[in-house]
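Worksheet: the structure to be examined is printed underneath.
All protein chains of the complex are present and in place, except for one that has been dropped.
Letters are used for the chains, namely A, B and C, taken in the order the chains are written, and counting of residues starts over at 1 for each.
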Amino acid sequence: MEVTDQELKIDLQKQGVLMTSLNELYNWGRKNSVWPLQFGLACCAIEMIAASMARYDLARFGAEVFRPSPRQADLMIVAGTVTKKMAPQVVRLYNQMAEPKYVIAMGACAISGGPFKQGYNVLKGIDRYLPVDVHIPGCPPRPEALLHAFMTLQNKIASQPLTGPARPRHLRAGAPSEFSVPQCGPHGLVPPSNPAVWRPPTAAQAG
Amino acid sequence: METLEEICFRIKTALPAARVEIIPNASPCGQRSLLLGREQGLAVATFLRDDPQLRLDYCSNVTGVDWLEPSLPQGFVQSPSSAGLKKEAGEGLGESGTGCLEAVYHLFSMAHKNGPVVLRLRTENRLAAVRLPSLTPVWRSCEFQEREIFDLFGIVFDGHPDLRRLLMWEGFQGFPMRRDYLVADDFECEPTPHGDVPKRMSPRQGCAEVIQKTATADPRV
Amino acid sequence: MRASDEAFFNFETGVNTYLPVLVLFLCAAGFALAPLGLAWLWAKRFSPTKPGPDKNATYECGLQSKWDARIQFKSGYYIYAILFLIFDVETVFMLPFAVVFHRLSVGGCLAMLFFLFLFLEGLLWAWKKGVLTWK
Partner (left out) sequence: MSAILETPVRAFESVSGAGAGEMLELAIGPHHPSTHGVFRMDVVLDGERVRRLKPVFGYLHRNHEKIAEGQSYLSSMPYTDRLDYFCSLTNNWAYALTVEKLAGLQVPERAEYIRVITAELTRVQNHLCLIGFLLQDMGASGTPLMYAFREREKILDLFESLTGARMMCNYMRFGGCRVDLPTGWMEEAQQVVQGLARFLDEFEALLTGNEILMARTQHIGVLSSAAAVNAGVTGPMLRASGVNYDVRKVDRYGVYDRFDFRIPLGDHGDTYDRYLIRVLEMRESLKILRVALRDLPEGPVMDPKARLRGFRPKAGEAYGRIEAPKGELGFHLISDGSPNPFRYRVRPPSLMNLTVLEEMCMGRMLADVVVILGSVDIVLGEVDR
């Protein structure tokens, strides 16, 4: 009966012997201390603060340390409506963060402009300029939804291999860690979206 | 508090040159307003603030309004009785009948704790002559609100200490809150499997030539 | 030789040796530098550095910083800093004075007080010059 690694590991764990691989150890350390950037834009920021307070306790996921400076943060939670006047600052802050860095688009506004989609000064979603790892729908999403987003992000980090073609962006020398910062033009942002990151979805014709 | 007619009469006695007119309001709340001539606007405002009986020392709200079609000013506040009044006054309407831009001031008195006195100042038309006297030297609370009206409607306030765009960025062209402003078309709604959503939407072409049509010249210069 | 010296020298070789101190020092240094070395190796092997124009730019609340932060500061700051430095160093000299205070002769006490007076005089000069009041 061929014993898989997983079962072997569980049996050994029962005997008190911990078996792990370098990759798992590396990811275990990173996923349990994701430091978010203190980056509240609008109403979702208040739910983010409520999530980090005593009742919903973001500290259980090692993420209650909100770093004001992008240099010491691993995760940017875009919590609130990204307006066209604020978009260059959001992208520049993302560029100033150190690798490995992740983005959570919290709330409908950060995902696609949300209720303010028809606004002339509202960016229709931050994924036009930044690669987004986890989207949380809701307006504002409840603190539990933010906790679930952290779990999703932790699973994603845990499943990142250390070597091989599927390794994450921060381990690949060629992959860019900076994205072009848009400028505020006469009528809107120039360019309207970053083609390297965002391609308009094509309509899958029904039936 | 005195009725609007008394205030109107007191203003005329204090400032004979001022052109003041009462605009009726058909809504049940009955908040009628005073339409002031542009030239005497600042003088009347100072009088309203410094007059011991009125003491309107608190300007709560300044609203910008864009009357696109000329007919609308009467249609909106026109009660049938004062239709005739509009004819000979003639000034309330944009001279060339092209509609006008308007700033509405809601004044309260914190000293006497009484209700709103509504002032209206209208520009000549919507394209070239969009200048109004700024009331910031009288009430400092108008400073940000007038900057916002300049930013979103394009009314230039003479005498404003620091007239810049308040909400949009400096290089932005066009006045978004005007009724004929077309939003740049990055609102393209993601096509759905049904495909015909973009066609149903109202015409929102953001292409360059359409945007050029709306007034984009910087009126301050 | 008194008992305390005895212990210091009495190793097998009976030679005055600093070997244990050296070993301790190397262990401490190794204990500190080993993880750093490993981290440096890991970074070189696994995660490449990706400097970029935006990442190296100064962080100014998300904006592009137009102004240079290196400017001429008011001279008051410099004098304030020097005064602090002097009094900070003075407390270091106070330590031995405090340790042997109960066994000190009158002469020693006077010498220390004279040392303190020197600083007091400096402080009074600074006070009169108005450096301490902050406009």
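In this text, a residue touches a chain if its C-beta (ideal position, glycine included) is under 8 Å from a C-beta of that chain, and two chains touch if they have at least 3 such contacts.
In this text, all values refer to a predicted model and were calculated from it rather than measured experimentally.
Student: Using the contact definition given at the top, list the shown chains touched by the missing chain.
Tutor: If we consider the entire complex, the absent chain touches A, B, C.
Student: Using the touch definition from the top, which of C:18, C:31 or C:73 touches the missing chain?
Tutor: With C:18, C:31 or C:73 as choices, the missing chain is touched by C:73.
Student: Quick one: which of C:48, C:62 or C:122 touches the chain that's been left out?
Tutor: C:62
Student: If I consider the whole complex, including the chain that's not displayed, which of A:140, A:168 or A:188 touches that chain?
Tutor: A:140
Student: At which residues does chain B meet the chain that is not included here?
Tutor: 25-29, 31, 33, 57-61, 63-66, 72, 75-78, 104, 106, 110, 113, 115-116, 118, 136-145, 161-162, 165-169, 176-177
Student: Which residues does chain A use to touch the chain missing from this display?
Tutor: 38-43, 45-47, 49-50, 53-55, 68, 80-81, 83, 85-86, 89, 93, 109, 115-116, 118-122, 139-140, 142
Student: Since one chain isn't shown, list which residues of chain C touch it in the complete complex.
Tutor: Given the touch definition above, chain C has residues 60-63, 67, 69, 71-77 touching the missing chain.
FYI, only the chains that are shown with their structure count from here on.
Student: Can you name the chain whose C-alpha mean lies closest to the mean of all the C-alpha atoms?
Tutor: Smallest centre-to-centre distance to the global C-alpha mean: chain A.
Student: Greatest Cα-centroid separation from chain A: which chain?
Tutor: So the farthest one, by centre of C-alpha atoms, is B.
Student: Nearest whole angstrom, what separates the Cα centre of chain A from the Cα centre of chain C?
Tutor: For chain A versus chain C, the centre distance works out to 41 Å.
Student: Any idea how many Å lie between the Cα centroids of chain A and chain B?
Tutor: It comes to 44 Å between the two C-alpha centres.
Student: Can you list the residues of chain A that touch 2 or more other chains?
Tutor: none
Student: Given the complex with chain C, which residues does chain A contribute to the contact?
Tutor: Touch residues, chain A against chain C: 69-71, 89-90, 92-93, 95-96, 98-100, 162-163, 170-173, 176-178, 181.
Student: Could you please specify the touching residues of chain C with respect to chain A in the complex?
Tutor: The contact residues of chain C facing chain A are 46-48, 50, 52-55, 57, 59, 61-64.
Student: Inside the complex, what are the residues of chain B that reach chain A?
Tutor: For this pair, the touching residues of chain B are 167-169, 171-174, 176, 181, 183-184, 186-195, 206, 211, 216.
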